[in-house]
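The excerpt is restricted to a subset of chains, each kept in its original location.
A and B are the chain letters, set down in written order, and residue numbers restart from 1 in every chain.
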(Lines give C-alpha, C1' and ligand atoms only; values in the text may rest on other atoms or scores of the structure.)
Protein backbone atom coordinates (compact mmCIF):
# COMPACT_ATOMS: atom_id res chain seq x y z
CA UNK A 1 0.00 0.00 0.00
CA UNK A 2 2.79 2.39 0.98
CA UNK A 3 4.83 1.39 -2.05
CA UNK A 4 1.81 2.08 -4.26
CA UNK A 5 1.52 5.59 -2.85
CA UNK A 6 5.21 6.15 -3.51
CA UNK A 7 4.79 5.34 -7.17
CA UNK A 8 1.69 7.54 -7.47
CA UNK A 9 3.40 10.43 -5.65
CA UNK A 10 6.48 10.29 -7.86
CA UNK A 11 4.27 10.20 -10.95
CA UNK A 12 2.34 13.24 -9.83
CA UNK A 13 5.51 15.11 -8.90
CA UNK A 14 6.63 15.00 -12.51
CA UNK A 15 3.85 17.44 -13.44
CA UNK A 16 6.19 20.19 -12.18
CA UNK A 17 8.34 19.73 -15.28
CA UNK A 18 5.63 21.15 -17.57
CA UNK A 19 6.59 24.72 -16.69
CA UNK A 20 10.32 24.19 -17.14
CA UNK A 21 9.76 22.73 -20.60
CA UNK A 22 7.53 25.57 -21.70
CA UNK A 23 9.88 28.17 -20.20
CA UNK A 24 12.94 26.83 -22.01
CA UNK A 25 10.98 26.78 -25.26
CA UNK A 26 10.06 30.43 -24.79
CA UNK A 27 13.66 31.41 -24.00
CA UNK A 28 15.12 29.79 -27.10
CA UNK A 29 12.28 31.07 -29.29
CA UNK A 30 13.22 34.58 -28.18
CA UNK A 31 16.90 33.82 -28.77
CA UNK A 32 16.21 32.74 -32.36
CA UNK A 33 14.09 35.81 -33.18
CA UNK A 34 16.59 38.11 -31.46
CA UNK A 35 19.65 36.67 -33.20
CA UNK A 36 17.90 36.86 -36.58
CA UNK A 37 16.76 40.44 -36.03
CA UNK A 38 20.07 41.71 -34.67
CA UNK A 39 22.98 39.36 -35.56
CA UNK A 40 25.80 41.28 -33.84
CA UNK A 41 24.05 41.03 -30.44
CA UNK A 42 24.17 37.25 -30.80
CA UNK A 43 26.90 36.85 -28.16
CA UNK A 44 25.18 38.43 -25.19
CA UNK A 45 21.77 37.12 -26.26
CA UNK A 46 23.22 33.58 -26.20
CA UNK A 47 24.62 34.25 -22.75
CA UNK A 48 21.20 35.36 -21.49
CA UNK A 49 19.60 32.34 -23.17
CA UNK A 50 21.93 29.95 -21.33
CA UNK A 51 21.26 31.77 -18.05
CA UNK A 52 17.50 31.68 -18.69
CA UNK A 53 17.71 27.99 -19.58
CA UNK A 54 19.61 27.20 -16.36
CA UNK A 55 17.19 29.11 -14.15
CA UNK A 56 14.07 27.67 -15.79
CA UNK A 57 15.65 24.20 -15.61
CA UNK A 58 16.12 24.70 -11.86
CA UNK A 59 12.35 24.65 -11.26
CA UNK A 60 12.10 21.40 -13.20
CA UNK A 61 14.94 19.95 -11.14
CA UNK A 62 13.12 20.90 -7.94
CA UNK A 63 10.11 18.88 -9.09
CA UNK A 64 12.38 15.99 -10.03
CA UNK A 65 14.01 16.23 -6.59
CA UNK A 66 10.65 15.79 -4.89
CA UNK A 67 9.94 12.82 -7.16
CA UNK A 68 13.21 11.15 -6.08
CA UNK A 69 12.57 12.02 -2.47
CA UNK A 70 9.12 10.45 -2.60
CA UNK A 71 10.29 7.42 -4.57
CA UNK A 72 13.38 6.47 -2.56
CA UNK A 73 13.02 7.85 0.95
CA UNK B 1 17.97 6.97 7.59
CA UNK B 2 19.64 9.83 5.73
CA UNK B 3 17.14 12.67 5.26
CA UNK B 4 18.39 15.59 3.17
CA UNK B 5 16.64 18.02 5.49
CA UNK B 6 18.65 17.25 8.62
CA UNK B 7 21.45 19.53 7.44
CA UNK B 8 19.29 22.46 8.56
CA UNK B 9 18.94 21.43 12.24
CA UNK B 10 20.42 23.75 14.83
CA UNK B 11 22.56 21.69 17.16
CA UNK B 12 23.78 23.38 20.34
CA UNK B 13 27.59 23.18 20.28
CA UNK B 14 27.98 23.68 24.00
CA UNK B 15 25.34 24.82 26.44
CA UNK B 16 25.30 26.07 30.01
CA UNK B 17 22.25 24.89 31.95
CA UNK B 18 22.07 26.23 35.50
CA UNK B 19 19.02 25.80 37.73
CA UNK B 20 19.26 29.45 38.90
CA UNK B 21 16.40 31.78 37.92
CA UNK B 22 14.30 28.71 36.94
CA UNK B 23 16.52 26.43 34.77
CA UNK B 24 18.46 29.12 33.01
CA UNK B 25 19.88 27.68 29.79
CA UNK B 26 22.17 29.43 27.35
CA UNK B 27 23.65 27.54 24.41
CA UNK B 28 25.93 28.48 21.56
CA UNK B 29 24.21 26.74 18.64
CA UNK B 30 25.70 26.28 15.20
CA UNK B 31 23.31 29.02 14.02
CA UNK B 32 24.81 31.43 16.55
CA UNK B 33 28.32 30.35 15.67
CA UNK B 34 27.77 30.89 11.95
CA UNK B 35 26.18 34.29 12.54
CA UNK B 36 29.31 35.24 14.48
CA UNK B 37 31.48 33.80 11.68
CA UNK B 38 29.64 35.91 9.08
CA UNK B 39 30.11 38.98 11.28
CA UNK B 40 33.85 38.28 11.59
CA UNK B 41 34.18 37.84 7.81
CA UNK B 42 32.37 41.12 7.06
CA UNK B 43 34.22 43.04 9.78
CA UNK B 44 37.58 41.61 8.70
CA UNK B 45 36.96 42.47 5.08
CA UNK B 46 36.15 46.04 6.01
CA UNK B 47 39.22 46.30 8.24
CA UNK B 48 41.50 44.95 5.50
CA UNK B 49 40.07 47.22 2.86
CA UNK B 50 40.33 50.16 5.21
CA UNK B 51 44.02 50.09 4.18
CA UNK B 52 44.78 52.02 7.41
CA UNK B 53 43.35 55.21 5.87
CA UNK B 54 46.00 55.47 3.16
CA UNK B 55 45.13 57.89 0.40
CA UNK B 56 46.13 55.49 -2.38
CA UNK B 57 43.50 52.69 -2.34
CA UNK B 58 44.61 49.07 -2.28
CA UNK B 59 42.88 46.40 -4.35
CA UNK B 60 40.58 45.56 -1.45
CA UNK B 61 39.42 49.12 -0.91
CA UNK B 62 38.73 49.59 -4.63
CA UNK B 63 36.62 46.45 -4.62
CA UNK B 64 34.74 47.44 -1.49
CA UNK B 65 34.18 51.03 -2.64
CA UNK B 66 32.78 49.93 -6.01
CA UNK B 67 30.57 47.43 -4.16
CA UNK B 68 29.38 50.19 -1.81
CA UNK B 69 28.84 52.55 -4.75
CA UNK B 70 26.61 50.03 -6.55
CA UNK B 71 24.47 49.59 -3.40
CA UNK B 72 24.43 53.36 -2.89
CA UNK B 73 23.08 54.18 -6.33
CA UNK B 74 20.59 51.33 -6.05
CA UNK B 75 19.25 52.94 -2.87
CA UNK B 76 19.43 56.43 -4.40
CA UNK B 77 17.58 55.37 -7.56
CA UNK B 78 14.98 53.45 -5.55
CA UNK B 79 14.25 55.67 -2.58
CA UNK B 80 15.36 59.05 -3.87
CA UNK B 81 18.36 61.36 -3.90
CA UNK B 82 17.96 63.00 -0.48
CA UNK B 83 16.91 59.83 1.40
CA UNK B 84 20.38 58.38 2.03
CA UNK B 85 19.61 57.85 5.68
CA UNK B 86 18.54 54.28 4.80
CA UNK B 87 21.78 53.44 2.97
CA UNK B 88 23.70 51.91 5.94
CA UNK B 89 20.70 49.74 6.83
CA UNK B 90 20.23 48.40 3.29
CA UNK B 91 23.99 47.97 2.83
CA UNK B 92 24.40 45.91 6.01
CA UNK B 93 21.29 43.86 5.19
CA UNK B 94 22.60 43.12 1.70
CA UNK B 95 26.05 42.20 2.99
CA UNK B 96 24.72 39.98 5.80
CA UNK B 97 22.48 37.98 3.46
CA UNK B 98 25.14 37.78 0.72
CA UNK B 99 27.96 36.59 2.99
CA UNK B 100 25.77 34.13 4.91
CA UNK B 101 24.53 32.67 1.60
CA UNK B 102 28.04 32.38 0.22
CA UNK B 103 29.33 30.80 3.45
CA UNK B 104 26.47 28.31 3.32
CA UNK B 105 27.50 27.21 -0.18
CA UNK B 106 30.67 25.65 1.22
CA UNK B 107 29.87 21.94 1.80
CA UNK B 108 29.21 20.89 5.42
CA UNK B 109 28.55 24.52 6.43
CA UNK B 110 25.34 25.52 8.19
CA UNK B 111 23.18 28.00 6.24
CA UNK B 112 22.20 30.93 8.44
CA UNK B 113 19.38 32.00 6.12
CA UNK B 114 17.97 28.49 6.05
CA UNK B 115 16.61 28.84 9.57
CA UNK B 116 13.03 30.09 9.45
CA UNK B 117 13.55 32.20 12.56
CA UNK B 118 16.23 34.36 10.93
CA UNK B 119 14.41 34.91 7.63
CA UNK B 120 10.89 35.41 8.94
CA UNK B 121 12.25 37.45 11.84
CA UNK B 122 14.07 39.75 9.42
CA UNK B 123 11.06 40.19 7.16
CA UNK B 124 8.49 40.74 9.92
CA UNK B 125 10.65 43.30 11.72
CA UNK B 126 11.32 45.15 8.45
CA UNK B 127 7.59 45.08 7.65
CA UNK B 128 6.64 46.44 11.08
CA UNK B 129 9.27 49.16 11.02
CA UNK B 130 8.24 50.28 7.51
CA UNK B 131 4.58 50.44 8.57
CA UNK B 132 5.45 52.40 11.73
CA UNK B 133 7.62 54.73 9.62
CA UNK B 134 4.72 55.32 7.22
CA UNK B 135 2.26 55.87 10.05
CA UNK B 136 4.46 58.39 11.84
CA UNK B 137 5.28 60.21 8.61
CA UNK B 138 1.76 60.34 7.10
CA UNK B 139 -0.63 59.56 9.93
CA UNK B 140 -4.17 58.86 8.72
CA UNK B 141 -3.26 59.72 5.13
CA UNK B 142 -1.27 56.46 5.10
CA UNK B 143 -4.52 54.56 4.45
CA UNK B 144 -4.86 56.32 1.11
CA UNK B 145 -2.02 54.01 0.10
CA UNK B 146 -4.46 51.13 -0.25
CA UNK B 147 -6.55 52.91 -2.89
CA UNK B 148 -4.65 52.71 -6.19
CA UNK B 149 -4.79 56.07 -7.95
CA UNK B 150 -7.40 56.58 -10.63
CA UNK B 151 -9.72 53.63 -10.20
CA UNK B 152 -13.52 53.74 -10.52
CA UNK B 153 -15.40 54.25 -7.26
CA UNK B 154 -17.41 51.01 -7.50
CA UNK B 155 -14.21 48.98 -7.59
CA UNK B 156 -12.64 50.61 -4.55
CA UNK B 157 -13.81 48.24 -1.76
CA UNK B 158 -12.65 45.15 -3.66
CA UNK B 159 -9.31 46.71 -4.58
CA UNK B 160 -8.74 47.97 -1.05
CA UNK B 161 -9.28 44.45 0.28
CA UNK B 162 -6.86 42.94 -2.21
CA UNK B 163 -4.29 45.71 -1.62
CA UNK B 164 -4.61 45.21 2.14
CA UNK B 165 -4.08 41.46 1.90
CA UNK B 166 -1.12 41.85 -0.46
CA UNK B 167 0.33 44.51 1.85
CA UNK B 168 0.19 42.14 4.81
CA UNK B 169 1.44 39.26 2.66
CA UNK B 170 4.64 41.28 2.18
CA UNK B 171 5.74 40.50 5.72
CA UNK B 172 5.73 36.77 5.04
CA UNK B 173 6.61 36.57 1.34
CA UNK B 174 9.77 38.65 1.75
CA UNK B 175 11.35 36.24 4.25
CA UNK B 176 9.78 33.07 2.91
CA UNK B 177 11.26 33.77 -0.57
CA UNK B 178 14.82 33.82 0.79
CA UNK B 179 14.18 30.86 3.11
CA UNK B 180 12.56 28.68 0.43
CA UNK B 181 15.25 29.39 -2.17
CA UNK B 182 18.12 28.47 0.13
CA UNK B 183 16.45 25.38 1.63
CA UNK B 184 15.31 24.02 -1.75
CA UNK B 185 18.72 24.68 -3.32
CA UNK B 186 20.69 22.98 -0.56
CA UNK B 187 18.29 20.03 -0.41
CA UNK B 188 18.68 19.59 -4.18
CA UNK B 189 22.47 19.58 -3.77
CA UNK B 190 22.25 17.11 -0.86
CA UNK B 191 20.13 14.67 -2.83
CA UNK B 192 22.19 14.91 -6.02
CA UNK B 193 25.45 14.46 -4.14
CA UNK B 194 24.22 11.37 -2.28
CA UNK B 195 22.98 10.03 -5.63
CA UNK B 196 26.33 10.68 -7.31
CA UNK B 197 28.27 9.04 -4.49
CA UNK B 198 26.36 5.82 -5.06
CA UNK B 199 27.06 6.00 -8.80
CA UNK B 200 30.75 6.89 -8.43
CA UNK B 201 31.46 4.09 -6.01
CA UNK B 202 30.01 1.25 -8.11
CA UNK B 203 32.73 0.46 -10.68
CA UNK B 204 35.46 2.08 -12.81
CA UNK B 205 33.38 2.05 -15.99
CA UNK B 206 30.43 3.64 -14.24
CA UNK B 207 32.88 6.12 -12.72
CA UNK B 208 33.60 7.61 -16.14
CA UNK B 209 29.97 7.50 -17.21
CA UNK B 210 28.89 9.51 -14.16
CA UNK B 211 31.24 12.35 -15.10
CA UNK B 212 28.36 13.73 -17.18
CA UNK B 213 25.87 14.05 -14.29
CA UNK B 214 28.80 15.35 -12.27
CA UNK B 215 29.16 18.20 -14.77
CA UNK B 216 25.45 18.88 -14.25
CA UNK B 217 26.12 18.87 -10.50
CA UNK B 218 28.89 21.48 -10.79
CA UNK B 219 26.57 23.57 -13.03
CA UNK B 220 23.96 23.46 -10.27
CA UNK B 221 26.56 24.59 -7.72
CA UNK B 222 27.29 27.55 -10.00
CA UNK B 223 23.57 28.17 -10.17
CA UNK B 224 23.42 27.98 -6.37
CA UNK B 225 26.10 30.68 -6.06
CA UNK B 226 24.22 32.85 -8.58
CA UNK B 227 21.03 32.32 -6.54
CA UNK B 228 22.86 33.52 -3.41
CA UNK B 229 23.72 36.82 -5.14
CA UNK B 230 20.25 37.12 -6.68
CA UNK B 231 18.44 36.51 -3.39
CA UNK B 232 20.55 39.09 -1.53
CA UNK B 233 19.99 41.62 -4.33
CA UNK B 234 16.23 41.01 -4.52
CA UNK B 235 15.75 41.09 -0.74
CA UNK B 236 17.42 44.49 -0.44
CA UNK B 237 15.75 45.83 -3.59
CA UNK B 238 12.33 44.92 -2.19
CA UNK B 239 13.21 46.49 1.16
CA UNK B 240 14.14 49.70 -0.74
CA UNK B 241 10.84 49.66 -2.64
CA UNK B 242 8.90 49.08 0.60
CA UNK B 243 10.67 52.06 2.19
CA UNK B 244 9.86 54.08 -0.93
CA UNK B 245 6.18 53.15 -0.50
CA UNK B 246 6.33 54.29 3.12
CA UNK B 247 8.10 57.53 2.15
CA UNK B 248 6.11 58.62 -0.89
CA UNK B 249 2.77 56.73 -0.64
CA UNK B 250 2.50 56.31 -4.47
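Just so it is clear, contacts are C-beta pairs under 8 Å (C-beta built on N, C-alpha and C of every residue); 3 or more make two chains touch, one makes a residue touch a chain.
It should be emphasised that the depicted structure is a prediction, and the values quoted were computed from it without experimental measurement.
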Chain-type multiplicity across the complete file: A x3, B x1
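Here is the rule we use: only the chains that are shown with their structure count from here on.
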Of subunit B, residues touching subunit A in the complex: 1-4, 184, 187-188, 191-192, 195, 219-220, 223, 227
In the complex with subunit B, residue positions of subunit A that touch it: 54-55, 58, 61-62, 65, 68-69, 73
